[in-house]
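Read the structure below first, then the notes.
Here the complex is missing one protein chain, while the rest keep their positions.
== subunit A ==
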Amino acid sequence: MIIYLDQHAVEVPGGITVAAALAYAGSSASRRSCTGQHRAPFCGMGVCQECRMQIDGQRRLACQTLCRPGMQVERSG
């Protein structure tokens, strides 16, 4: 299926999480920290919030969200 990461179309297998999909876009980074560092999913289980992204217009955790066709995902921060 196709999802959009920062407006670029990315082809990903069905059933995977948005956190997993980042790797298909070439960089696993999910956000920039308040001092500008790149961060990527860290705990993988909804605890650390490093994977928070704008997903279909809402702030959600990439590690606890499954990809849906046409989903719009944006790196935050």
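The rule is short, and it goes like this: a residue touches a chain if its C-beta (ideal position, glycine included) is under 8 Å from a C-beta of that chain, and two chains touch if they have at least 3 such contacts; residues count from 1.
In the analysis below, contacts and distances are computed from a predicted model.
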item	value
Missing subunit (named according to UniProt) among the choices "Branched-chain amino acid ABC transporter permease", "Electron transfer flavoprotein subunit alpha", "Phosphonate C-P lyase system protein PhnK" or "FAD-dependent oxidoreductase"	"FAD-dependent oxidoreductase"
Positions on subunit A where the hidden chain makes contact	12-17, 19-21, 23-24, 27-29, 33-35, 37-50, 52, 58-60, 63-66
